[in-house]
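Only one protein chain is missing; all other protein chains are in place.
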Amino acid sequence: MTDTSVSLSTRSSDVPAKPVRRRRGQGQAGRRFLTGALGVVLLGALWELYKLLGPSEGVVVGGMTLLPRTTDLAMPHLWTMFARVFEPVTGAANAIPMWLAVLQASLFTLGIAAVGWLVGVSVGLALALIMQRFRLAESAMLPWIILSQTVPLIAIAPLVRRWGAQIEIGAFSWENWMSVALIASYLAFFPVSVGALRGLNSPDANHVDLMRCYSVGWWKTLWRLRLPASVGYLLPSLRLAAASAVIGAVVAEVSIGLRGGIGRLIIEYAGSAGGDPGKPWAPIFGSILVGLVAAGFVALIGLLLRRFRRGEVAA
Amino acid sequence: MRETSVVRTAVAPVALGVAVVLLWQWAVTGLDIAAFILPGPFAIGEQFANNLDNVFAGMLVTGVNAFIGLVAGAVLGIIIAILAALIRLIDGLAAPIVSALAVVPIVALAPVLYTMFGAGAETARQIVAALAVFVPVYFNTLKGLRQVRPVHRDLMSSYAATPWQSTKVVTLPTAVPYVFTGLRIGSSLAVISALVAEYFGGPVGGLGRAITSSASSSNYGLAWAYVLGSILLGLLFYCAALALEKLATRRTGG
Partner (left out) sequence: MSAPAPVGTDASRTEATFAVEVSRVSRVFAGRKGASVTALDDVSLTVEPGEFVSLIGPSGCGKSTLMRLIADLDTPTSGDIRVFGTSARQARLNQKYGIAFQQAGLLPWRTVTGNIELPLELHGAGKAARKNRARELIELVGLSEFAAHYPDQLSGGMQQRVAIARALAESPSLLLMDEPFGALDEMTRERMQNELVRICGETRAAVVFVTHSIPEAVFLSDRVVVMSPRPGRIRDLLSVKLGATGERGENLREDEAFFHAVSQVRELLHGEAPNAVRGVDSR
């Protein structure tokens, strides 16, 4: 007749406390995009508004400049910046348009950052695996790994180049861009090793016991249980690593003076700020582009690994 | 049993560190590596001791910039996160900007900031540090403000508590540990950002400038000494933030 099974669960989970909302789908995403775009527009409006109303020498309080100068040289109009992007880089006859130069440099830097990211992720994962397997390794290495991030490797960049110059194994010779990639990988490996370790240690004790009941070795457990379980922790780390790799690449390029990269362009064009106020802004847009593409790439990976992220709570 | 845990937490990392340092020293002397490539650890220590004043002066400049950036970025991050938690619109407006800020190299802004604020001002470096700190503080604070447990929410509802009372009694204490986590992450970012910003110009002074100038004059031992100073500065900030975090999360378990 009626259901006689009395539930022995400790939680009386009759029904959800709040009604489950219907899926909004496209409408929701579209609205989010619009609000986001509005935010960027507001930022631009704020820029122009301050430029209109702010004092031309900025606000200086007790020797510290609190608000920027609003002259056209110091704070160019937004349209000046945008227009400048389409003009040629220099006055020379064969100069390519700015956007092309910036794009080329951005791709160059993106490539180096990608190499650095790959190396950093591999090293980070390897370290995490070692630390997960051997608790002693974790205790010994983890403090140093955390410490390693306080070292501004940027500072050592010229020295990295010197080391590289010494390395010549047969036909392979160290090139400058490799130094940049090395620095990028140094910045990238830290979030990955910490995040991957946390992820590898994250499976339920019950699941680990289950694997042991099945008499499954460490490698199989890794492949079947720990790695899938770590995806949720790994993805934010990968994103952070991508951002760090980009930052490392840009700054290392400045430090080493690598030609062809966006970092070099930033410094170069900064010098022309005196006569050409819009010029320094173009490589900034380029570096923003590089960062966004890197993040987008990681988001793509996240999309591919969707299956392993079920039950993940949005941060 | 107790011995193994002491071995784990203290002896192991220290042993590893000592081993690496000794290995390093041996490599430098044994393999006869020239000083301009990689000085030995003791040579660096010596340089550090000899130039203590200069290193400290550099640490002071960079440290002050990092500190101002840390405070400004943290305050801004907390305030805007509170606003974003209260008003959905602000959350929507801020989300793409902060997400973009998280993935783009903020230091790229350094040169234009120097132009905007004047090349003689330290403000540009402070702003770069502040922006770098803002991101983790904002995200972590926002997360913490959304962590209220349903049972606590129901409890406040059953007390017919006003929104302000609920916030004061439940939401804020729940969020506090998250805020301090954000501060801890931001603390080392502040130092590194302030330092790297010095690379892109600005007034003389600060560890970054000192490192580049000593490296370009081939005084690598001194450069490494400044690097050691920057490590110490980063450690100082990190440990201070960590101590604050431990203090604040003593009793909150959730």
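A and B are the chain letters, set down in written order, and residue numbers restart from 1 in every chain.
One rule holds in what follows: contacts are C-beta pairs under 8 Å (C-beta built on N, C-alpha and C of every residue); 3 or more make two chains touch, one makes a residue touch a chain.
All of these numbers come straight from a predicted model, not from anything done at the bench.
**Q** Per the definition of touch given earlier, which of B:Thr29, B:Asn50, B:Ser157 or B:Ser217 contacts the omitted chain?
**A** B:Ser157
**Q** With the full complex in mind, choose from B:Asn50, B:Gln165 or B:Ser217 the residue touching the hidden chain.
**A** Final answer for the missing-chain contact: B:Gln165.
**Q** Applying the definition given at the start, please give the residues of chain B touching the unseen chain.
**A** Per the touch rule, chain B residues meeting the hidden chain are 149, 151-152, 154-155, 157-161, 165, 169-170, 173, 251-254.
In this text, only the chains that are shown with their structure count from here on.
**Q** Between chain A and chain B, what is the gap in Å from one C-alpha centre to the other?
**A** 17
**Q** Taking the touch rule as given, give the residues of chain A at its contact with chain B in the complex, in rising order.
**A** 17, 31-32, 35-40, 42-43, 58, 64-66, 68-69, 73-75, 135-136, 139-144, 147, 149-152, 154-156, 158-159, 162-163, 166, 239, 242-243, 246-247, 250-251, 254-255, 262-263, 266-267, 269-270, 273, 277, 280-281, 283-284, 287-288, 290-292, 294-295, 315
**Q** Contact residues on chain B for chain A in the complex?
**A** The contact residues of chain B facing chain A are 7-9, 12-13, 15-17, 36-38, 89, 92-97, 99-100, 102-109, 111-118, 121-123, 139, 143, 150, 188, 191-192, 195-196, 199-201, 207-208, 211-212, 215-216, 220, 223, 226-227, 230-231, 234-235, 238.
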